[in-house]
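The block underneath contains the structure these notes are about, expressed in structure tokens.
What you see is the complex with one protein chain gone and the rest in place.
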Amino acid sequence: MRTFLITAGAAGLAALLVWGLSGLPPFGSYPGPYGEVLNSFAVGERKATDVVSAVNFDYRAFDTMGEEFILFISVAGAALLLRKVEEEEHDSQEESESEDRQPGRAAPPTSDAIRAFGVALVGLTVLFGLYMISHGQTTPGGGFQGGVILATAPLSVYLAAEARTFQRIAPHDLVEWSESIAAAAYVVLGLAAVVGGAEFLRNVTPLGEEEKMGSSGNIFWLNLGVGVEVAGGFVLLLSVFIREALERRLRRESK
Amino acid sequence: MGWLQTGVFLLVAASALGVVRTKDPLAQSVAVSFYGLVLALLFFLHQAPDVALSQIVVGAVALPLMILLALSKIHAQDEERKQAGEEERK
Partner (left out) sequence: MSPGFLAYAVAAFVFLCGLWGAATSRHLVHMVICVGVLQTSTYVLLLAIGQKAGGVAPVYYGVPHDLTAVDPVVQALMLTDVVVEATVVALLLALAVQAHKHAGTLDPDALPRLKG
């Protein structure tokens, strides 16, 4: 019954989609003027050679603020949903203690090769993430991409079986605070223009020289803030998913 | 459109169908990773390097990771439930 319904509905929708899509301009002949205008002005006006970044963090920076807060709220929501109540935590702690003693329950120790490789990867990951964030305005990349790359650094530490180190380099409070402060910094930078009498999120920082790090004024600083926020958000998300395994491992290490 | 672009478009369609048709979520996490890479290739071939980069980090790293972690959490909950059931029976 359900298959019949969805097949009929999907067939109707498919017909509508094909009808609608055939009214679009043919592939390869985009007629819109906005793209042309931005392509010809963004480099001169904002010293940003990556026009996509210029659109995201300057011309449509208000939308990106919305996007950033979607990310912020959904991380908070996931953390809230997966948070354990104090009482429950107590119960499951006892249970997992007994689980640990069951045969076949404890994970085998991580091999030295994975440890060495995982730790060696951290420096490279951090460097690449920072490069990606700081060069968002000149070459492809930016805060969102670089932030996720940065967030994988603590993860590879975790995978290299250094549960204690994971907690030391990414303590929960620090991650939470830096995420929130970075998210707020976006709004503060936007309001700085308002204080100066201009529109919200108008460029207030020096534009610098094109094709150089730190150029393009606000685009660079907003990328930096978004990078920290995204990295913090993903680390937070990962740590709420792996918290139980982490606790179990920490107990085993302290034994 | 060149033959390379045409081929990658068809590959995108095929892998999307593949992801949906894979019924086991564990296998699906690998399929999603592959699909993300194919999409990134498509973006790269169509002059969208920015989007290709974020598709790689999101589609090929973040999504499968979150799916795997969610599945492991679900598995742990199943075990706990089974254990609780056994204790009740005793």
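To keep things simple, chains are lettered A and B as they appear, and every chain counts its residues starting from 1.
What we mean here is this: a residue touches a chain if its C-beta (ideal position, glycine included) is under 8 Å from a C-beta of that chain, and two chains touch if they have at least 3 such contacts.
Values in this document were obtained by computation on a predicted structure and should not be read as measured data.
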Selected residue (touches chain absent from view) among A:71, A:170 or A:242: A:71
Residue among A:55, A:155 or A:235 touching the omitted chain: A:55
Residues of chain A (touch criterion as defined above) contacting the omitted chain: 2-3, 6, 10, 13-14, 17-18, 21-22, 24-30, 32, 34-35, 38-40, 42-44, 49-52, 54-56, 60, 63-64, 67, 70-71, 74-75, 77-78, 81-82, 138-140, 144, 211, 230, 237
For chain B, residues in touch with the removed chain: 1, 6, 9-10, 12-13, 16-17, 19-21, 23, 25, 28-29, 32, 35, 39, 42-43, 46-51, 54-55, 58-59, 62-63, 66-67, 70-71, 73-74, 77, 81
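Just so it is clear, only the chains that are shown with their structure count from here on.
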Chain A - residues contacting chain B, complex: 27-28, 50, 52-53, 82, 92, 95, 99, 132, 140-142, 144-145, 148-149, 152, 155, 234, 237-238, 241-242, 244-245
Sites on chain B touched by chain A in the complex: 1, 49-54, 57-58, 61-62, 65-66, 69-70, 72-73, 76, 79-80, 83
